[in-house]
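Provided herewith is a single structure, encoded as structure tokens, for subsequent inquiry.
Removed: one protein chain of the complex. Kept in place: all other protein chains.
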Amino acid sequence: MKLPFRSNIFIALGLLTAMLAPFGISSKFQLDVLTLIFFTAYLGQSWNILGGYAGQFSFGGVMFFGTGAYTSSILLSSFGLPPIIGIFAAIFMGALLGLVVGYLSFRSGLRGSYFALITLAFAELLRVLANSVEFTGGGVGLFLTYAPGLYNLQFTSPTGFYYFSLILLVISLAIAIWLERSRFGAQLVAIRENEDAAEALGVDTLKCKIYAIMIMGGMGGAAGTFYAQKYLYIDPPISYSIALSVEMLLVTIVGGMGTVFGPLIGSFVLHTVNEIARHFISTPGLSLIVYGFILIVIISYLPNGLVGLFRKTRKNKENDDA
Amino acid sequence: MLEVKSVTKRFGGLVAVSDVDLDVAKGEIVSLIGPNGAGKTTLFASIAGFLKPDEGEVILNGKSITNLKPHKICRQGMVRTFQITQPFATLNTLENIMVGAYANTSNKSLAKSNAERVAEIVGMTSLLYQTADGLTVAARKRLELARALATNPQLLLLDEVMAGLNPTEIDEIVDVIQGIRNTGVTIFLIEHVMKAVVNLSDRTYVLNDGKLIAHGTPNSIASDPAVIEAYLGHGAAEAMARGGKA
Partner (left out) sequence: MLSITLSLLPAGIINGLMFGAIYALVALGLTLIYGVLHIINFAHGAMLMLALYSAYFLFKVLNIDPYVSILIVTPASYVFGYTIYRWGIGKLSGGRDQNILLITLGLSIILENSALFFFTGDQQTISLPYSYESFDLGFLYLSYPKLISFVASLIICVLLWMLMTLTDLGKAIRAVAKEREGARLVGIDVEHVFAVTFGIGVACLGAAGCMLLPIFYVDPYTGNIFVIIAFTIVVLGGMGSIVGALLGGFIIGVTESVGGLLLGESLGQIGISLIFILILIFKPTGIFGSKV
């Protein structure tokens, strides 16, 4: 799909606003929320590539995040490798894990719910492993030293992490835009719509799905490094948390699966809902209850997410004009 | 071009296709007919790599493709369509056809121009931006054909592209198939609609209960006692009636 000129203007303006935002926003808290929105949107986009474009829903997307977090953190704490290099090792390990999980599950023809559940099981398996072996710090977790500097991907102010998350976000959007314009993206969508037909038309469905999960894995790996350097502590329940797996699919489904801006819109809306809910009642769980309802409503009534809502009205308008 | 040697396919105890030998030469239109449940689609699926034959060999251009996956077979120049159309439902006609065109190029604008060319051949130019789930049955059949054709095949396997169409639509699609053959593409088709087969094919094979029972020109088939016994007795008369009226 070719983005019309008007969309390009929107993207440029959006990017410019995002780049200038730290100069306009004085509140550290608001900048932190924005960082979180971008970060979740980035993770959502990684889920979107396999789930939204290729139609393979995963319930264990967090496994790449956790593996990336451990990779760069262990390289830093045990071997002194600076995270600015470690992040590439994290990307590599994430993609490698994607290759293993993808090869094993797709080769045995797992689809739909079965694929979703096996990814959940892989994430659980890794959580238990991380909890049990020594080099991850086991259940105690890993503490990283606070040593700000670009080569450590640590920053003294929220602005640094804000730009870090913005870079990740922009990369993820660029990947999605590339998918929309490339053969690979068209083949993923073909697989989502009808796998047999895609295979008959010369699409190597196994290879495409494995590539997709590897991209997801690499992206997740980088996210792990980001998290570890921002919060300076990881342990198995954080690194392989079911909640994060759910959040990545949630923002994408709410925003719109298989679209460039779906994850960002979903992340923006859900985090806003969360902040508002927190403003009124600070009891834990409330915003997640709302998330659950939103998920059910979107699945039932808006299968194309909020982006679909926008597109639908636009299409109707075009029809009216015609 | 295509040789099928003693292919057998079983499902549990049931022999769906039994020891079938056939061949298709370059430039021909060959048809495979037979009553419902004769094993036609199973044979097609076994040839195109969707099912693994239990015995026998499938040879394309002198090379065995017996255990290749469908996408590899497609790249060797043979592509199939589905009896029950399998469109990429949320994509439009152009995008559907482009998936086929991408088999030969990774360049988007090239794929697009190829897809538009193919759309013209099958007469879908006016439907390019219609999403597939909104197409009529006849248009979906054409879309199946177009997508397959866009992969630039030497041999097209068409699985009942005329089923469910009315006589006018059948005539139109017969013209399209003739046109495709004239561009040098060999065609092997499964068909239920007798009239179309007679008009269209150079040679015909008849399958009954998984076995080939006759082979020859469409006219000689029609007078073959074995065929009349096995096929024209029940299936064909019904099929002709259906083909005439549906």
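First chain written, first letter: the chains are A and B, and each begins at residue 1.
Operating definition for what follows: a residue touches a chain if its C-beta (ideal position, glycine included) is under 8 Å from a C-beta of that chain, and two chains touch if they have at least 3 such contacts.
All values derive from a computational prediction rather than experimental measurement.
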Neighbouring displayed chains - absent chain, whole complex: A
Identified contact with the non-displayed chain, of A:Ile85, A:Ala174, A:Ile276 or A:Ile296: A:Ile296
Of A:Glu124, A:Asp196 or A:Glu275, the one touching the omitted chain in the full complex: A:Glu124
Hidden partner chain, residues of subunit A it touches: 57, 59, 104-105, 108-110, 112-114, 116-118, 120-122, 124-125, 128-129, 131-132, 138-139, 242, 246, 249, 253, 283-286, 288-289, 291-293, 295-296, 299-300, 303
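Heads up, the rule we're going with is that only the chains that are shown with their structure count from here on.
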Euclidean distance of C-alpha centroids - subunit A vs subunit B, Å: 42
Complex contact set, residues of subunit A against subunit B: 181-183, 186-187, 189-190, 193-194, 196-206
List of subunit B residues in touch with subunit A within their complex: 48, 50, 69-72, 74-75, 79-82, 86-91, 95, 98-100, 102-103, 105-108, 111, 147-148, 150-151
